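Heads up, one of the protein chains got dropped from this complex, but the rest are sitting where they should.
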Amino acid sequence: MIIDAYFFFRILVFPGFLFVFSFTLFCDWFERKAIARMQNRMGPSYAGPFGILQPLADCIKLMTKEDIIPENAERFVLSLAPILSFSLLMLSILYFPLDGVNAFSNSGFEGDLLLVLALVTFANFMLFLLGWSSSNPYSGIGAVRILTQFVGYDIPLTILALGPAFMAGSLSLAKIASAQKVPFALAIPWVFVFFLIALQAELEEDPFDTPHAETEIVAGYGTELTGRKLAFVRLSKDLQVVFGAALTADLFLGGPYGPIAFGLGSFVIWFVLKVLFVIFLLVFVKAICARLRIDQIVRVNWRLMIPLSLISLALTAIYVPFAKFELGGLRVEKG
Amino acid sequence: MLTEVASSLFRKPSTYQYPFVKSKVPEGARGRQVFHPERCINCGLCARDCPAGAIEMVDVSGKKMPLIHLESCIFCYVCVENCPRNALTESTFYELASAEKESLLLRPTETEESAKTTGGC
Partner (left out) sequence: MIPKEEEIRDLISGRLGVGVLEHKIPEPRRLYVLVKAGFHRDAISILLERFASTTISTITGIDLGEDIELNYHLWCGKAEVTVKTRLPKTKPQVETVTDIMPGAALYEREVFELLGVRFLGHPDLRRLLLPDSWPEGQYPLRNDWNPELFNIDSVSVEDLQIDADGNSTVNVVIGPQHPALHEPERFIFKLDGEVVVDVEPRLGYAHRGIEKGAEQLMFFQATHMIERICGICNVAHATCFCQAVESIGKIEIPPRAKYLRTIVHELNRIHSHLLLLGVAGMEIGFETLFQYLWRDREVVLDLMEKMTGNRIMAEYSAIGGVRRDFDQVLGEEVKKGLAAIKKRIDFYKNLLNNDPTFGLRTRGVGVLKAPAALKLSVVGPVARGSGIKMDVRKHDPYAAYDEIPFEEVAYEEGDSWARFMVRLDEVAQSVDIITYAIEKLPSGPYRTRVPRRMPEGESLGRVEAPRGELVHYVKSNGTAYPQRVKIRSPTLANIISFREMIRGCYIADIPTVLISLDPCFSCTDRMTFVDLNDGRKWFWSMEDIKKRRFEKR
């Protein structure tokens, strides 16, 4: 890793900070437009062509609003948590091989899958701290809910993420992506389906919407947020969705590698398309479900998801040798 | 539900993009009243019967005629019904939102044409 101007360009502009930032805003627009059309209404339409600048407009507007901190709240934690969660998520996305290689101009290292999952857990923990330090009963309930939910569902998520790792024989994001001659979503579909469900719970989308359930506890952990803090928390939420979709695309859909390579930029374009596809699937599930209660969510996790994820991991482990034989030509690297 | 949501993706959204697209208002819709001063016999029944007290009888060249305060009016049309000479008639003009209170008055001296068009911001 040579630290020069090109390095900074990759970190800050492409495929680093600026690219991920604008891509997040684009995905936010995509999500809102998709769910609006599913609900037979228009979605963002007026800010820019087809409303594409709407998320940017929301961001700018929030930055200019007054920032109110309640008297009894922990000022330091309340102000730090949104920024920290945003930065941690941004850092973890930089490890994805968006461009064939990740933003640090190398192919990552063994274990960066686990690093990325750990960073995201920290980022979610920041949101819990946000709710807990707000000195508001609604925020307190929301904070407890988010802790219950993401800590609970992190377990099946990590277990299921090891499925592709078994198949590829490696814990490196780049190697898992490049090992997929046939996308793992088709090779080990059972892991893919459960992973999507666990991901929906991590991202707090319907039916696992409880931490910020609007009609029950106002805005959950985000009740006392205003102005810039709210802008950062919303950005973090959107970043989290992009992160989840990128993880799925990398682990199960083959990352930046597509059947047709068309020269410069084809890696990025394939990656973007796959991320949008996963987001569309998640939004579809969001549109057809109501919100479950927290006790139902917890029950689903401990009684259903964890046993199922352990079983599917075991099945995958047994399946690996057959896969090498049947699907022929899985590029697996040892060590 | 699955099929409904999937098919909604391909349907045109059922949003009316007001004010670029205005929906057709049916004939009987209760909009702003229209006053015909030549028919008025200055009896004051409209002002007396208004449930909201929105009609004030003002002096117009020696005779008393109704001035309707549209910001208090509830558009119930009791005045239209009770006027013995049909001096107050209905219309479907409903775009009355305004930033100034003065434009929310239906003056007895306005002609029918100008009454139809004023009352917007």
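Note that the chains take the letters A and B in the order they are written out, and that residue 1 is the start of every chain.
Heads up, the rule we're going with is that contacts are C-beta pairs under 8 Å (C-beta built on N, C-alpha and C of every residue); 3 or more make two chains touch, one makes a residue touch a chain.
Just so you know, these numbers come straight off a predicted model, no measurement behind them.
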{"item": "Touch with the omitted chain, as defined above, among A:62, A:157, A:287 or A:305", "value": "A:287"}
{"item": "Residue in contact with the excluded chain [from A:67, A:110 or A:295]", "value": "A:295"}
{"item": "Residue of A:54, A:102 or A:210 in touch with the missing chain, whole complex considered", "value": "A:210"}
{"item": "Contact set of chain A toward the excluded chain (per top definition)", "value": "38-41, 137-138, 141, 206-207, 209-210, 213-218, 287-296"}
{"item": "Contact set of chain B toward the excluded chain (per top definition)", "value": "1, 4-5, 14, 25-26, 28-30, 49-53, 56, 69, 71-72, 74-78, 81, 101-102"}
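Please note the rule applied: only the chains that are shown with their structure count from here on.
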{"item": "Where chain A and chain B are represented by their mean Cα positions, the distance between them in whole Å", "value": "53"}
{"item": "Residues of chain A that touch chain B when the two form their complex", "value": "34, 36-42, 45, 284, 287-288"}
{"item": "Of all residues in chain B, those that touch chain A in their complex", "value": "1-2, 5-6, 8-9, 11, 13-15, 17"}
